[in-house]
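The complex appears here without one of its protein chains, the remainder shown in place.
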Amino acid sequence: MIYFLCLVLLCVGIYGVLRKRNIIRMILGLIIAEHAINLLFVLIGYRLNGRAPILSPDGPILQMVDPLPQALVLTAIVIGLATTALLVALAMRLHGKYGTYDVARIRELKG
Amino acid sequence: MVELYILLILMIIGAVGALEMKDLLSSVVALGAVGLGLSFTFLVLKAPDLAITQLAVEILSVIILIRATLHKDLPEVPARGWSGGTAAGLGFAVVFLGVAFLCIPDLPPFGEPLLKVAGHYLEAGLKETGAANLVTSVILDYRAFDTLGEATVLFTVVMGVLAVMRAVGRKERGKADE
Amino acid sequence: MSGNSLLIPCFVAVPLAGAFLNSLVGRRVRALPEFLGALAAFILVGLSLMALQSVRADSVWVYQVGGWKLPLGISLVLDGLTAFMLVTVNAVAFAIVVYARDYMERYTSKDLFYTLLLLMLAGMNGVLIAGDLFNLFVFLEIAAVASYALVAFGTERHELEAAFKYGVMGSVASLFILLGIALLYGMTSTLNLADMSQSLAGHSEADLLLMVSALFLMGFGLKTALVPFHAWLPDAHPSAPAPISAMLSGVLIKCLGIYALSRIFFNVIGMSPRVLTLLMYWGALSMMAGVILAMGQRDLKRLLAYSTISQVGYVVLGLGLGTPLGFLGVVLHLFNHSIAKALLFLVSGALEYATGTRDLHNMGGLRSRMPVTHTASFVAAMSIAGMPPFGGFWSKLLIIMAAVEAGHLGFAVWAVIVSVLTLALFAGVMKNIFWGEPGLRWQGVREVPGCMQASMLALALFSLLSGTLLVPGIREKFLLQASAALAQGTNYAHMIMSQI
Partner (left out) sequence: MSLIVKTVTRLTAWLILLYGINIILHGHLTPGGGFAGGVIIALSFIHLTLAYGKDAVLRQLSKEAVHVWESVGALAFLAIALFGGAAGYFFANFLPAGEPFNLFSAGSIPLSNIAIGIKVWAGLFSIFLALVLLRINRGDK
């Protein structure tokens, strides 16, 4: 069920990407969708009543959560940040050229 | 696990807010709230590495986004209203969520992952890599090649931003660009 | 196997080292960026030929990064299909690096251009050698992000707009792929392709697998620009500088789209008849839609971009047939189209370089002015259109024969019709640009500089000779190994597991 809520968040994000007219909002939608997928990945690796996967010298820790999705999500977070930065740079240049963030007015190419 | 549900619902509300608020700056702030919520959720899910990284990354992306929106908050164009495209988008979302609802039971139940590969990391990670933080041992030893790729993505973006931000792209402007 | 063990990671390490060095010192030393780029690409061509030489049809090479046993660490895999794609990608890339030496004089910041080009090459090679699902995703992102930036390299209005559209669509595609990876990880708790394939064999009937398939089809379909998802391609590919257009249309969408799609579906999830049928119809739709949309274009580069959609449709149709002959046709067509389409984009760049326009109706009679460009463009256009002695003919023939053999006569006829339309399209292009009376406007036009000529002629030669790849003796080495890798299906996992 918690997976399902996560997918709802994903849908909100993708809806934002596809249906918003403002470029910045499209980027916001992308970030939200990325958050949702990262969260889903970590949820998949969670163990009930688990412990963080960091050992301590005091003794063995039982029920550690799956460290692999965490490592992957770390990668995914950085990739997401990087993509966002590039898109923001493009958006700022577009604003410099067109003076607007509205996609309806940035439409010289036919598609 | 109630707190997880509460956090997720708050995040969804924040996300809808970020997309629907009138003012761009408030949207960005709402997005920051969503990221903060995600960071807390990671903490609840026992992923402190991710919580730290997410928090720092969220601050940075909010700074960048605010830089992009500041002084540029032009009067918002009226929303498109309930056009056919919106209906199609909602229809797609409903179908997607419906399919997902049917499919999710095929995943292992929440809280009981299979731990096929990760089981080995948990057992032998300290012995084999010497790192107490198993996430670090995964990203920098077992799966270091991924991390090289990740560092390269960041490098690529830096090069890309530098390339995109050049004031003049072409030396001479012929008729090529009509 | 251990003697050459470092060969496989070198496909990533060499371009990365080139890119990093380039960004460190490239700005200070004048001719260094092009030298480093050409050197890295040249080494890569050599390495990929070595890889082709050493790979055998009945086995695969597995390299375990960091020495971790297979499901634990990341593995890199070299088999027939990988070696074939590596040769294609790196050869085209080398030609493009040489071409760009003169062409990019028109742009500023050449060092950034070469750095990004090498990074994109590293990403593509990484996708090709990846034996791990998440690793494949990471390298796919490198190549994709580099291509977003390169599309915007001219920083004019159109270029920025196209790059933004491309970036958003590409990111959405990446999100779908990442979601699919997350669900697969939840199901199998492993990321290695071979290991995952064996885990999935247990529950092939699960509903979740259908959803994952749909996600991957949407994601990779977007990256490949198959027809309902094609809107970004005719903007993005023409907006880039010509060498990059050639790279994007020629090899990038094949690496990121077709290769990754077929690797995951054929070798990991296992192809179901439903997906095969879907691919056939999808390919047929893209073929027709692409060529019809191309008919209406005046801009040469846009026309070529639409034609790419059409030609990739052939490849997808051939994949959907699912027979060994079809796979052979697919592999050969991938090769032919990579070379010919890259060449055509280079020609369009040469024309733009010399005349300053890309408008078809504005040119004419350039044959006597630019003989080398004319020859190259004739070979490439006829290859794409499928005229008999040229490479494209053989691959289309193979795909059509495979369709007949598999009993899909309708698709065969459809492919022939599209082929005739393509011929008409490119005959029109040639007539508009090169043939006819030379206009007075183009009296002063001169042939492009030497590096551009050399690289176009080299590609034209490849395109002309690619029919000889079908000669027995060469065929086994180059094409059959690649198509065998597709045809073996989920046996892939057993082969990898038996290697370690």
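The letters A, B and C name the chains in turn, as written, and every chain counts its residues from 1.
The rule we apply is simple: a residue touches a chain if its C-beta (ideal position, glycine included) is under 8 Å from a C-beta of that chain, and two chains touch if they have at least 3 such contacts.
Quick caveat, the model's predicted, so the values are computed rather than measured.
Visitor: Please provide the labels of all shown chains that the missing chain touches.
Guide: Listed by label, the shown chains it touches are A, B, C.
Visitor: From the list B:6, B:56 or B:102, pick the residue that touches the absent chain.
Guide: B:56
Visitor: Looking at B:13, B:29 or B:144, which residue reaches the missing chain?
Guide: Candidates B:13, B:29 or B:144; residue touching the omitted chain: B:144.
Visitor: Considering the whole complex rather than only what is displayed, give the residues of chain A touching the chain that is not shown.
Guide: Those residues of chain A that touch the unshown chain are 52, 54-57, 74, 78, 85, 88-89, 92-93, 96-97.
Visitor: Contact with the hidden chain only, please: which chain B residues?
Guide: Residues of chain B in touch with the missing chain: 48-49, 51-53, 56-57, 59-60, 63-64, 67-68, 126, 128-133, 135-137, 139-141, 144-145, 147-148, 151-152, 154-155, 157-158, 161-162, 165-168.
Visitor: Please output the residues of chain C touching the missing chain, sorted low to high.
Guide: On the side of chain C, residues 5-6, 9, 13, 16-17, 20-21, 23-24, 63-67 touch the unshown chain.
Keep in mind that, in the parts below, only the chains that are shown with their structure count from here on.
Visitor: Once you find the CA centre of chain A and the CA centre of chain B, what distance in Å lies between them?
Guide: 2
Visitor: Measuring from the mean C-alpha position of chain A to the mean C-alpha position of chain C, what distance in angstrom results?
Guide: Comparing mean C-alpha positions, chain C is 28 Å from chain A.
Visitor: Counting only residues that touch at least two other chains, what does the list for chain C look like?
Guide: Expected reply: 134, 138, 141, 145, 148-149, 152, 155, 158, 160, 163, 186, 191.
Visitor: So which bits of chain A are touching at least two other chains?
Guide: In chain A, residues 14, 18, 44, 68, 72, 75, 79, 82-83, 86, 90-91, 93 touch at least two other chains, as defined above.
Visitor: Residues of chain A touching chain C in their complex?
Guide: 10, 14, 17-18, 23, 26, 30, 33-34, 37, 40-41, 44, 68-69, 72, 75-76, 79, 82-83, 86-87, 90-91, 93-94, 97-98, 106-111
Visitor: For chain A, which residues count as touching chain B in their complex?
Guide: Contact set of chain A toward chain B: 1-9, 11-16, 18-22, 24-25, 27-29, 31-32, 35, 38-39, 42-48, 50-57, 64-68, 70-75, 77-79, 81-86, 88-93, 95, 100-102, 104.
Visitor: Where on chain B does chain C make contact in their complex?
Guide: Residues in contact with chain C: 99-100, 102-104, 106-108, 113-118, 120-121, 141-146, 148-150, 152-153, 155-157, 159-164, 166-172, 174-178.
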